[in-house]
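The complex appears here without one of its protein chains, the remainder shown in place.
On to subunit A.
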Amino acid sequence: MKAFSTLFAVEFRLSLRDMNMPIFAAIMPVVVMLVIGMLFGGQPAHEGAGYTFVAQSVGAVSAIGICAGGAMGLPLVVSNYRYRKILKRYFVTPVSAGTILAVQVAVYTVYALVSAVLVFAVATLFFGFSFAGSWPAFIGSYALVCATMLALGMMVGGLAPNEKVAGVLASVLYFPMLLLSGTTLPYEVLPTAVQRAADLLPLTQGVKLLKATSLGLPLDQAIVPVLVLAAWAVMCAAVAVRFFKWE
């Protein structure tokens, strides 16, 4: 535990110093929430909807931090540490591969939580948002989306042969999910064909789940996204641990 907590403290400080995650996981979701709030204010989400556009967006925008960590931060840090042989130095110490990965997962989980709290605070303070859904269902969904995305990031960082490939893969994952999964551009405004394609991204399923649970919408079809996400999480985590390479 001492290894975990000390490494966590050091790695978290390093990521703060680097500034990428504070910008992409904390500042960006706040800006997106402010823009959506200012554009759509208290308008209903669509004609006859019982909730506002802002309320519909909160769950989705709160996933930006997850996306930044899982699709960008985690793959880059894991491949960077292997490429720069920092993992090789860890190999000749008693630390386990699991601890090293868990520390990074914990760092990005914290960013995801911070981004969610900030988004909820902005929506509540400036745009009169009040949570109408089920907290346990929302928190459970958030944890599942987080687990899936971070497992995906761990797998990509672990499999990428070098840092450049990891960078390309991270971009290929990050930008489509950021734009098409409903975290920034509302999913509802996308053309149907694009929606179909976006449905294949795990984060789209996650965002649907977050929206439904934050709005208190019926969850009769929630089982599909839950199973899809859980399958992704288990598969990616298994691959990441199985194929972990120190060098």
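Everything that follows uses one rule, which is that a contact is a pair of C-beta atoms (placed from the backbone, for glycine too) under 8 Å apart; a residue touches a chain by one contact, two chains touch by 3 or more; residues count from 1.
The rule is simple: contacts and distances are computed from a predicted model.
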Open item on the list: Leaving aside the chains you can see, what is the UniProt protein name of the one that's missing? Options: "Putative zinc ribbon domain-containing protein", "ABC transporter ATP-binding protein", "Na+/H+ antiporter subunit G" or "Beta-ketoacyl-[acyl-carrier-protein] synthase III".
Closed with: "ABC transporter ATP-binding protein"
TODO: Just name the one of A:L7, A:A116 or A:A198 that touches the chain not displayed here.
DONE: A:L7
TODO: Name, in rising order, the residues on subunit A that touch the hidden chain in the full complex.
DONE: 2-3, 5-7, 10-11, 13-14, 17-18, 81, 84-86, 88-96, 246-247
